[in-house]
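So that we are looking at the same thing, I have put the structure below in structure tokens.
Part of the complex only, each chain left as placed.
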Amino acid sequence: MDRPVISFLTDFGPDLAPAVCRGVILSIARDVQIVDISHNVRKFAILEGAYLLWSAVPWLPVGIHLAVVDPGVGTARLPIAIRAGRGDILVGPDNGLLMPAAAVLGGVVEARVIENRELLLPQRAHTFHGRDIFAPLAAHLATGRRFEEVGRVVPAGSLVELVFPNPVVAGGVLEAGVAFVDGFGNLRLFATPDDLRSTLGELAVGDPIVVEALAQAGPLVVETAAWARTFADRLVGELLAYMDSSGQLAISENQGHAARRLGIGAGDRVRLHSPRSRGGGG
Amino acid sequence: MDRPVISFLTDFGPDLAPAVCRGVILSIARDVQIVDISHNVRKFAILEGAYLLWSAVPWLPVGIHLAVVDPGVGTARLPIAIRAGRGDILVGPDNGLLMPAAAVLGGVVEARVIENRELLLPQRAHTFHGRDIFAPLAAHLATGRRFEEVGRVVPAGSLVELVFPNPVVAGGVLEAGVAFVDGFGNLRLFATPDDLRSTLGELAVGDPIVVEALAQAGPLVVETAAWARTFADRLVGELLAYMDSSGQLAISENQGHAARRLGIGAGDRVRLHSPRSRGGGG
């Protein structure tokens, strides 16, 4: 039989806390493969965590996805497990973190509150539900415990929603949020190439695109990028807009670091328009 | 049969050196599960490494725990293996690093010097015993080689001791060392909630507690926290004192970074007292 896979995403940082959770998992399900997605989500950044989880899960085998970005740990927010259409089970807090991933995995088939004490650790710290609730539940599910044993059903409609912010198109300008800065400094946007096409018309490699970087703190930076298929379509140090490997719109500097150059990061916004049209006015 | 688990803690940093040790382990024991606890222990910080190992091992399955924080590599300090009461074996240098973990795992049952060349790599670099001595020994033990084969017995009393520094209570003030700053900036202290209760009397959620942060270098910072059960008992940006998930006393800023705010880190000290009593005088 295939070894079960548990993917694992948190804002815990790389040390100690993820290892404690791994220890709990392996104490229950010794044969599981744990795949770390990231433990460097910005602290308490539910939206960023949700984006990373949503980005990663389509590439993972059907399995269990354990995700903990949980500013409300120890409060009344529910611990939940969600069965998704593809057959995966998502485990984490009911704060929206799991919802985009559930959607991309085929939608919420059924959600349950985690309340069966047999599937949890006996003690319960108020500050570390990753260890005491989420990790042991994920491990028990990996050993074949049935989803129905988790706890009572929660109607899907009563789960905390999280919807990625839509881009805004107006007056020839596309305004979109920065979802994530990847390891290369590329800005992954909450927008698609089609959103840009609906703003600027058809795109050909080399077409100039003005990028206005709107940092929440810090000056407005305006630079000109060009539409590209891959990084090397531009000279080293030049900016490009392109379809990233998830099919989303992204901004990069060839062999550079676009986020540092433009002075923005996750949670900030960009405006994109053609050199002929005017930006601003937002 | 269950796959054996080797946990792994070092101050090597994340790159190359841990991978070389993993390669050595898997060359000997292909089926082992390696669980990284941390490779970001501050360089040569035996006390911090010992604290992290002690924190993690109770949550790991019974297995082999490989730990290397070893400023004395290549000197006369002994390489040792310790069998602990729960059935685990700890492998590393005889510099105190393994001792608190051995204690929490049921105490030292037997310790042996690592000297059986059959269980080591043939070559021996003076600067990388992790690769040449500790990793191969851990792997051979994971394949079922007997503990008695490691080398001659060392009397437990002759091992290098390491005892966590006790807090000091005097004049209504609790003074305790900072053991570790976790990924959230929380200060894990060498003290328990009971130590604080013996200083201040019973604690209720919301009780104010003055925190004096004594950095070895840098100014004294004084702030007021409150006793809390979990982070969300305080407003965002407020300080709390609480029982952490290991049962120890800790200081946190709700959704902030207490260590940065207070200007202290591992190795520094804090004084805690009620607003009615006086601190200082140390």
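For reference, chains read A and B in written order, and residue numbers begin at 1 within each chain.
Just so it is clear, contacts are C-beta pairs under 8 Å (C-beta built on N, C-alpha and C of every residue); 3 or more make two chains touch, one makes a residue touch a chain.
Values in this document were obtained by computation on a predicted structure and should not be read as measured data.
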**Study point:** Size of the entire homomeric complex in copies, 2 being in place
**Key:** 3
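The rule is short, and it goes like this: only the chains that are shown with their structure count from here on.
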Check your understanding: How many angstrom lie between the CA centroids of subunit A and subunit B, rounded to a whole number?
Key -> 32
Practice item. In the complex, go through subunit B and note every residue touching subunit A. Key: 2-3, 5, 7, 14, 33, 35-38, 40, 52, 55-56, 59-61, 180, 182-184, 229-233, 242-245, 255, 257
**Study point:** Residues of subunit A defined as touching subunit B within the complex
**Key:** 11-17, 19-20, 22-24, 26-27, 30-31, 39, 43-44, 71-75, 125-128, 131-132
